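Heads up: the structure comes next, in structure tokens.
All protein chains but one are shown at their positions in the complex.
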Amino acid sequence: MMSSATLIRRAAPVLACIGLLAVWQVASLALKNDSFPTAIDAIRAIPDILGDKESLINILASLRRMAIGFGVAVLVSIPLGLLMGRSRSVAAFFNPLLMVIYPVPKAALMPIIMLWLGVGDVTKTLVIFLGVSLPVIYHSFEGAKAVEEKMLWSGAAMGLSPARRLVRIVLPAALPEILTGCRTGLVLALITMITSEMIARQSGAGNILFNALDMGQYDTVFAMIIIVGAMGICLDAIFERVRARLVRWSEPQFDMPLSFS
Amino acid sequence: MTRLLSANVFLGIAPIVLVIALWQGLVSFGFAPAVLLPPPGFVFSRLLQQLVTWTFQQEIAATLIRLFAGFAIAVVLGVSIGIAAAANPAINAVVRPIVRVLAPLPKVALYPALLLLLGFGHGSKITLVAADALFPILLSTYYGASTVEQKLIWSAMAAGTPRYEILFKVVLPAAMPSILTGCRIGLVISCIVVFLAEMITSTDGLGHALVTAARTFQAVDMFVPLITISLLGLILNGLLGALRSYLLRGFPEA
Amino acid sequence: QQTIRVGWTIPAEESKYWMMRRPAEFPSIGKTYNIEWTQFQGTAPMTQALAAGALDCATQAPLSLANGVVGGNLKAYIVAQHVFEKPGGFSVYWAVMDDSPIKTIADLKGKTVGISVIGGGTQGPFNLLLKQNGVDPTKDIKLVEVGFAVSEDALRQGRVDAVNMNQPFAARAEAKGGTRKLFSLSQAMPNIVHILEACRADFVDKNPELVKTYVRDITSGMKKALANREETLKVVNEVLKAPLPVLETYLLKDNDFGRDPGAAPNFPAIQKMLDIYAETGMLPKLDVAQFKHPTIVAPLQ
Amino acid sequence: MTVVPARSSEWVRPVRSQEPASAIIEIDRVSQVFQTSARKDHVALSDISLTIEEGAFVSILGPSGCGKSTLLYIVGGFVSPTSGSAKIKGHAITRPGPDRGPVFQEFALFPWKTVLGNVMYGPRQQGVRAAEAEAQSLALIEMVGLKGYESFYPKELSGGMKQRVALARTLAYHPEVLLMDEPFGALDAHTRTRLQNDLLNIWERDRKTVLFVTHSVDEAVFLSDKVVMMSKSPGRIREVIDIDLPRPRRRNELLLDPRYQKYIVDIERMFDESDEAGQAS
Partner (left out) sequence: MTVVPARSSEWVRPVRSQEPASAIIEIDRVSQVFQTSARKDHVALSDISLTIEEGAFVSILGPSGCGKSTLLYIVGGFVSPTSGSAKIKGHAITRPGPDRGPVFQEFALFPWKTVLGNVMYGPRQQGVRAAEAEAQSLALIEMVGLKGYESFYPKELSGGMKQRVALARTLAYHPEVLLMDEPFGALDAHTRTRLQNDLLNIWERDRKTVLFVTHSVDEAVFLSDKVVMMSKSPGRIREVIDIDLPRPRRRNELLLDPRYQKYIVDIERMFDESDEAGQAS
């Protein structure tokens, strides 16, 4: 037996997707604009892409880069962010540096990056890495800053070294915030996975998309957008599961988000 | 206190100086040809020259307008949607899946469509900036707002605060640390995207200056906008940091 | 076995598309040497990639290549040519709506005009034509960058008053109707060379045999492309993902660009273009001879 | 263990018995079951019935974890009980309202507001003009002994100071019913005595109803008209005791009053018994 509330909750994502597509369909019909095809046209183009072996290889190649970029970024950013959060000097050291580096559009640095790293996987993975690391670093940073001091004191009194305190106390205590960063990072990973292939393309999902864009094949462009959106939903769903597992202890105790209903 | 402050400033400048030194090193020891990577000295002196020229100031102004407008829209939308989604289960049920679908879309791919809808002026670029900066802010706000200590809300309700006002009086300030983190990320993304938009359809702005210089291989002129956006990022973040320590002065972590 | 890193772009490099898609048709590809293909958005990033040494050979436009030489210390040889504007064939043109009040180039004054790439290869002849008709390209018009793919839409939506058209988009727009040609580049000069193949000089000097083989393959690729239109359509369709019916309307027909049967670069035409660029102030004066390798140049058998 | 339904105890307020006492809060067979993270059901309250007359001062005593706070949350309208119903003035309690002012065990001060800002929050919500609200709040802050700390943020206060701010914050908006969860728990004996007196004064003056959780038996006896004794696992009402001592009460006088001492001893003994029973089981 499913209560009607759960039924609605389960159905909501589907309804929302259908709603989005409907809005899109209506908007595109109203605008009558070649570069904005109807939802139906775009959906029709999906089987062509997914049926093509080469396209699938392309998409998988992109996903692989994304996975590597995301993984490395998370592994590097969390410790850095936590260190920055717990040590004023580390924060003072890195903060301005990051703020100088991050706003520079990677696309503009392509020539120099190409010079050292070529045009292959390394460059693109680096771009994904930079995209993901931004939110992860800053959420870890703020999360670590907000850890209740007395918890750390308790740890210190148990004889934990600063390094172990970082791992055994700051990390779990800041985990909800860190995961928020990872969630944003996941979103940015997908975006940068595509955009990293805008200028120099070898094989990848972005390659398909931007080629279609250059050729004015808008139904393919939007079909790719749908595919990326679908990937987003899947990755997000997986992520939410992991999150729910990791931070069950932090969930609000009383049912509704703000007990508002 | 002031000693501590200046020590921190020194710590902050040190790595930037190091980066510039590394840059100089790369040029001097021939790891990169000067046509791709001009020596920093040239770039900075050109920057100073440019900064006083009217045309360059106009480019900066164009970029800044787009940056601020886009970022401001993203903040307003992101914070309000995020809080609404955390507060109301009905809105939550609608917003969550939509965010899941829309957030990871590469917005650049929509740029051509935006151009046709909104033209080549500010409109399309501001929209692109807002669209890209929106989701980090929205997600942070949502998570921040949905983990607000329940008893704070209870206290306010018991004091007779109407429901919708609780959003402004309790949820918003209590989620402020998280919101500001989202804003910081959104701001950086805004910087990147405004540039990207100006590079793709280059009419004016710093991105345009960069692209024209890049096409004609004027490396020094190409780096001037890059350094400018870097400095802008640094300055804007400094301002955001100051705002943050003001807004969060009551919070333990501030 | 050596590898050559090649940059390419879309939409008009049929001989390279053949090499990519039908390597078995070429005796040496994959056997005596390998090609590492990287696609770029436009020729300018490829110039940067060449200058950075990230590519060995790449598709270039005369202007981007010249820019690389002047500003980027690039030394390169033009080894082949892909497409040019043959008399009577397709020439990049600026279109306006049928009912537009703009009848002559002079009418463009005060209008918004789209161009695919500001400072790109087409702008030299474009500027020249405007100047000839009393329009100052920097002051009298508002120039905006509109990629070929969206130019038709931008025009129809009224975002621009005039915009440049290129194949295959021109064919599509013409099929739909409602637009007319205002002027074309061929009015500025005939035989405009749009894209050619260039290789880094240091790479050529180090690996003359390898490049020779590569140029030989380009030559034979061009031959195959011209000889077998049916198959070429398929190849182009695979690469561009543009539907066959659209390609059918123009590809390798009279309303297409011209292709030299041996992919031979037309150095005098290129020189003329460089002169125009110099005249319009886009470049200092350049001599095309510096791009000429004594032996390695298409056609090679 | 006998559950004495409050309804049946015909209780009359000792000093202000001129008018007939009417029930302001009625709790009827309320149970609260929590689901723990380990997916087990945990019964916090079981079948609680209690009636509180208007203007009464009722204390709740009970072992740690017996559900006192939970009961207060239910009366406050913050959580709805798993079963049973709670009513205020005959209306079902569905949400919090400014008629019931809670003082939480964890204080729940707004970290972004200063001491003054926290205390002023309630009156400002009620539409009191800023100047007036400030004057009232300053008086309350002085009453709880925090004069000079108006501009401090909660993070800069000691535990007992936070508790006093929480108390002042709730008193500031004059709720009819006060729901106080160990409001003096973190205070030293002195401050505690002073605030007990202040609270009694306010109560006498404004005819408030107070539901007061405490761990101190003599505090309960000293302050209350009625003491509710709870027992644990699951939380039940064990006994409801009317405290029949004259008002106004002075501590010095009461200390010499044998009835006062007897109440204390009786209640302590009752807990002893339950404790032994609990340990035996």
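Which chain is which? They are A, B, C and D, in the order written, and residues in each are numbered from 1.
The rule is short, and it goes like this: a residue touches a chain if its C-beta (ideal position, glycine included) is under 8 Å from a C-beta of that chain, and two chains touch if they have at least 3 such contacts.
Worth saying up front: this structure is predicted, and the values here are computed from it rather than measured.
Student: Please identify which residue in D:R164, D:K226 or D:R249 touches the non-displayed chain.
Tutor: D:R164
Student: Which of A:V104, A:V119 or A:A173 sits in contact with the chain that's absent?
Tutor: Touches the omitted chain: A:A173.
Student: Counting contacts across the full complex, list the positions on chain D that touch the omitted chain.
Tutor: These residues touch the chain not displayed: 34, 36-38, 42, 61-65, 67-69, 105-106, 145, 151-153, 156-161, 163-164, 182, 185-192, 215-217, 268, 271-272, 275.
Student: For chain A, which residues lie in contact with the unshown chain of the complex?
Tutor: 148-151, 153-160, 164, 169, 172-173, 175, 247-250, 253
Basically, only the chains that are shown with their structure count from here on.
Student: What are the two chains with the top count of C-beta contact pairs?
Tutor: After tallying contacts for each pair, the winner is A-B.
Student: Quick check: how many Å separate the C-alpha centres of chain B and chain C?
Tutor: The separation of the two C-alpha centroids amounts to 37 Å.
Student: Counting in whole Å, what is the centre-to-centre distance of chain A and chain B, each centre being its mean C-alpha position?
Tutor: Each chain's C-alpha centroid was found; their separation is 17 Å.
Student: Could you say which residues in chain D touch two or more other chains, in rising order?
Tutor: Answer for chain D, listing residues that touch two or more other chains: 78.
Student: Could you list which residues of chain C touch at least two other chains?
Tutor: Residue numbers touching two or more other chains: 48, 51-52, 147, 149-150, 153, 157.
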